[in-house]
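Of the protein chains in this complex, all but one are displayed in their positions.
Right, chain A next:
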Amino acid sequence: MAQKILLKDIDVPGIETFDVFRKQGGYSAVEKVLKTMSPEDVVEEVKKSGLRGRGGAGFPTGMKWSFLAKPEGVPRYLVCNADESEPGTFKDRYLMTKLPHVLIEGMIVASYALGANTSYIYVRGEMMPQIRILEKAIAEAKAAGFLGENILGSGYDLEIYVQPGGGAYICGEETALLESLEGKRGNPRIKPPFPAIAGLYGCPTVVNNVESIAATSWIVLNGGDEYAKIGIGRSTGTKLISASGNINKPGVYEIELGLPVEEFIYSDEYCGGIANGKRLKAVVAGGSSVPILPANLILRTVNGEPRLMSYESLADGGFASGTMLGSGGFIVMDEDACIVRNTWNFSRFYHHESCGQCSPCREGTGWMEKILHRIEYGHGKMSDIDLLWDVQRKIEGNTICPLGDAAAWPVASAIRHFRDEFEWHVNEPKAAME
């Protein structure tokens, strides 16, 4: 059995309540840091762990924390990014629903390390039940003396607030999220400055994903070195993977990074193979923004090595033959999937969610949606495929935030690996429509 860190107590009845969580050893990380560690010690342990941001970009968490500016007399903030809305990603929602105290405990540890006295959890507006669960968990922790003033007599004060979002995918991008928290439209800001220098209300702010924050309690309790022993190379620790699509056992799985992709898809411990005895056609491995790979390339790299669930192995081959771990939204498509149709779905989504600040993204996503629609519905021309390629290339790298790239990559990879399907739609529109 693989080691479980985040989900180890998932089957304990009542684990969503403070009392049961506490009996299982919950909140001992808070006791440990407040009684025996300085904030710098906590940052050091997280650095040693090698933990990388689980929101998708994989930036080392300890390093981000150590970059936090600390000017005199200016408050610092921790903001938990729980806006999860990347299609195919549902791990944060799962964790918050089943194990809310794992997140709250991590929030206290992280806030202490950063010297934040006010912290926010920005939750998608659609997740009202989760918002209530978190509010209840916060109230329980406060009643037990783990939040509020002078926590456990340490002199450290902390309030955590849950802030519901307004329903906009772009607010998952950290600077758009901060704008939204300030009560504005969620338009991403130009980086740098990174939030660690100028974030919420211009104050130094760390934005971290739910899963990144949740992992820090285990790290301070067991030591960064222990965490770094799990996983492979620079992909340390465990990762929650949201598995969906045409598989026998969709769900959230905690894996040790480095697990072979083939084992993840076919073993009964995880996805349990392709549903209805069909064959694997393609996988989007890291949420809708990452390049799609055909079966042969998701299972093995071009060099014939087994592909592993790790930042490095999934990216092996660059965009020519690789993809990204991203948010861990693992979407499996069987032999019946129509790549053109699915790519159209992605493009429609990005067009709708573009905030409209940059013209390559605002216009380009609209173009791509239109061209893909036309190809899918049998009115496409051969030149449309090259036009599509051209449009996506003009978006990539020319925008304020990576939503533009995220819109371009699925299109580029679909054409790169499945060009014959696009051509077939153009040549045989009738057959393709069926």
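Quick note on the criterion: contacts are C-beta pairs under 8 Å (C-beta built on N, C-alpha and C of every residue); 3 or more make two chains touch, one makes a residue touch a chain; residues count from 1.
Criterion: contacts and distances are computed from a predicted model.
J.: From the names "Cytochrome b", "3-isopropylmalate dehydratase small subunit", "NADH dehydrogenase subunit E" or "Polar amino acid transport system ATP-binding protein", which one matches the UniProt record for the unseen chain?
T.: Going by UniProt, the chain not displayed is called "NADH dehydrogenase subunit E".
J.: Out of A:215, A:265, A:337 or A:358, which is the one that touches the chain we can't see?
T.: With A:215, A:265, A:337 or A:358 as choices, the missing chain is touched by A:337.
J.: Considering the whole complex, which of A:60, A:125 or A:366 touches the chain not shown?
T.: A:125
J.: For the chain not shown, which residue from A:242, A:310, A:323 or A:413 touches it across the whole complex?
T.: Of all options in A:242, A:310, A:323 or A:413, contact with the hidden chain holds for A:242.
J.: Can you say which of A:346, A:367 or A:418 touches the chain missing from this structure?
T.: Considering all chains, including the one not shown, the answer is A:346.
J.: Have a look at A:288, A:313, A:365 or A:413 and name the one touching the chain we're not showing.
T.: A:288
J.: Using the touch rule from the top, list residues of chain A that touch the missing partner.
T.: So the residues of chain A touching the unseen chain are 84-90, 92-93, 124-129, 161, 163-169, 180-186, 201, 242-246, 250-252, 284, 288, 329, 331, 333, 337, 342, 345-346, 349, 352-353, 355.
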